[in-house]
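Excluded from the complex is one protein chain; the other protein chains are retained at their positions.
Chain lettering (A and B) follows the sequence in which the chains are written, and residue indices restart at 1 in each chain.
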Amino acid sequence: MKFAVRVEVRLRQGIADPEGATIERALPALGFDDVRGVTAGRSFRFELDADDEAAARGRAGELARRLLANPVIEDADVELRPLARTGERR
Amino acid sequence: MSARVGVVVFPGTNCEHDTVTALERAGATGTLVWHTEQRLDGLDAVVLPGGFAHGDYLRPGAIARFSPVMAAVERFAAGGGPVLGICNGFQVLTEAGLLPGALVKNRGLRFVCAPACVRVDSTQSVLTGGVDEGRELAIPVNHFSGSYVCDDRTLAELRDTGRVVLRYVENPNGSVDDIAGVASRAGNVVGLMPHPERASDPLVGSDDGLPLLRALVGAAAGVRAA
Partner (left out) sequence: MTGTLHRALGLTDEEHARIVEILGRDPNELELALYGVMWSEHCSYKSSRLHLRRLPTTGERVLVGPGENAGVIDAGDGIAVAIRIESHNHPSAIEPHQGAATGVGGILRDIFTMGARPLAVMDPLFFGPPDGARQRWLLEGVVSGISSYGNSVGVPTVGGELTFDPCYAGNPLVNVLCLGALPVDRLVLGRASGGGNLAVLLGATTGRDGIGGVSVLASAGFSGEADEAKRPNVQVGDPFEEKRLIEACLALLDAGLVVGIQDLGGAGLACATSETAARGGVGMDVDVGAVPRREPGMAPWEVMTSESQERMLAIVTPGSWPAVEALCRRWEVRASVVGTVTEDAAHPGRLRVRDGDNVVGDVPAASLADDAPVYDRPMHPPADLDRRRSDDPTGTEAPADCAAELAALLVDPSWVYRQYDHQLFLNTVVGPGADAALLRLAGPGLPPSERGVAVTTDSAPRWCAIDPRAGVALVLAEAVANLACVGATPVAVVNCLNFGNPEHPEVMWQLSETVDGLADACRAFGLPVVGGNVSLYNETTGADISPTPVLGVLGLVDRLVERPPPMALVPGSTVVLLGARRAAGRSPHPLGGSRWAVECRGRRHGALPALDAAAHARLAAFVASLVADALGGGGSVLCGVHDVSGGGLGVALAEMAVAGGSGVRVAGVDGHAELFTELPSRVLAATDAPVELCARAEAAGVPASVIGTAGGPRFAVEGLVDVSLDELTASWAGALARRLEPA
């Protein structure tokens, strides 16, 4: 089966996030003084072949842990969904 | 016969020639090691130099740590061989788990290429063995992600066991505890963000990097003699 995977990588709690802080500081000047708690992260997307969802989640998680996130400073969340046979996203 | 020091070249590395030049000023014979090499035969020390391995894409050092040569570097380190990571090289060593902690974006979110002053805070490493403790050295920095971070437990351990080898006199990037360089438990693996090879010739500014490089070359010669 084919799966569409999205891995979101975020800084771990306690690691300074100057990017998020800078973005938050810039917001009031743009008229968003009702926004707090901005953090900056990154997202990675790919397609994966696996027998079933559990297997796909396992493989995606391994990829996320070994390469996409640095466990010293980052956490990774994996989201996935099966792709329809024709490859068209539902 | 002078010590042979290998300088690893990853795709995107750019300080390898400067590093070889500086090592030779410090008395070693320098040789380039391609990232696909699987053996480090005949080398007495290994240096991972500065640059932008893999364009610093994903995270600095994150892809380079999986290069074929890194397995050999890990074996070399495990065997007690001197391994030095400079700037991008330090980033590779932390990503590979050969040194604790991580390097994140500078506090000011800007690239910094500037003179810096570091203080030798421990002589228990291949980079600082024989250098006077407390000595201050003018060695430039050149990085976007040079801020050293680690958790409290790691920091306590580094401090207690004399593994913080260099600290900034004026912190240019927000590194915790002003840390500029750290060593492994055995002291044979060292990483630092400043560039000692850029302080190896008074013509271009300073030769304060030479005492550190000579210490490394001395450690390498010790390996050779052993």
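Rule of thumb we're sticking to: a residue touches a chain if its C-beta (ideal position, glycine included) is under 8 Å from a C-beta of that chain, and two chains touch if they have at least 3 such contacts.
These numbers come from a predicted model, not from an experiment.
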Fill in the blank from the handout: Considering the complete assembly, the absent chain touches shown chains B
Practice task
Among B:Gly51, B:Gly174 or B:Gly191, single out the residue that touches the unshown chain.
Solution key: B:Gly51
Exercise for the section: Identify the residue among B:Glu37, B:Asp177 or B:Asp201 that touches the chain left out of the display. Expected result: B:Asp201
Exercise for the section: For chain B, enumerate the residues touching the unshown chain of the complex. Expected result: 11-12, 14-15, 17-18, 21-22, 51-52, 54-57, 110-114, 140, 142, 144, 195, 197-198, 200-205
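Rule of thumb we're sticking to: only the chains that are shown with their structure count from here on.
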Problem - Centre-of-Cα separation between chain B and chain A, whole angstrom - result: 32
Fill in the blank from the handout: In their shared complex, chain B is touched by residues of chain A numbered 14-16, 18-19, 22, 67-68, 70, 72-73
Completion exercise
chain B residues touching chain A in their complex are 58-59, 62-63, 66, 94-95, 101-102, 104-105, 107-109, 149-151, 174
